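Excluded from the complex is one protein chain; the other protein chains are retained at their positions.
For chain A:
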Amino acid sequence: MSYPSSGRQSGSDASQRTGSPGTPAFRAPGEPATRPDGTVPAPVSSAPVAVSAPSPSETDVSPEGPAKTILSAADIARVVDRIAHQILEKTSGAADTILLGVPTRGVPLAHRLAERIHTFEGVTVPVGALDVTLYRDDLRLRGARALGRTELPPGGIDGRRVILIDDVLFSGRTVRAALDALGDLGRPSVVQLAVLVDRGHRELPIRADYVGKNIPTALAENVRVALTETDGVDEVRLLGGVR
């Protein structure tokens, strides 16, 4: 479930994850992605960031073009710790709260947050997964694709605080789809949103309650989140650039 971010096509958040070309419908999940575009690194603007530690900015040339590491494994760990603390703070101890990860990478992030929350305060927060593919507004543009898992914790979502977890917040369309999906699954008392990276360029009036890092990007750029659980390594990189 990943597509290139070539210009301002009415994009989705998911499109910024791994950036594979086109959309052959019937493409199996996890198929290797190739991306021949993007040759010049874009200037990364120096906007305020929400991370305590400064990120190392090594530039290397990957098969997809020049890449710049924005968050290292240690940065990601610190960001997850901080969001876990913020959730505890904002929800008065995470009572009656469930974390719903949006596949693919939102799910391992949700599990990490739940684990950190448990470590900090001994509270067990139920974790689930919410696949939004069937609620997307860009299916016609990009073709039918394999579905992710939807798994709700026992007891469902009725009357509880649901925190949606995703890796990248971009157009906001994934979140819109997730809100529609939630409406069909029950009636949460509150819905909040936590993302690892907010890269801007919203196309809908949506904002996150918990943000790991704000990364100002150009539309032609591509934010790629890698997590150990899905990609074997923890890393957030910025790919592509001016074309």
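Please note the rule applied: contacts are C-beta pairs under 8 Å (C-beta built on N, C-alpha and C of every residue); 3 or more make two chains touch, one makes a residue touch a chain; residues count from 1.
The rule is simple: contacts and distances are computed from a predicted model.
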item	value
Chain not displayed: protein name in its UniProt record ("Heme lyase CcmF/NrfE family subunit", "Sugar ABC transporter permease", "Aspartate carbamoyltransferase" or "Cytochrome c oxidase subunit I+III")	"Aspartate carbamoyltransferase"
Option touching the unshown chain, where A:141, A:190 or A:204 are the choices	A:141
Chain A residues touching the omitted chain (full complex)	23-26, 28, 131, 134-135, 139-150, 180, 183-186
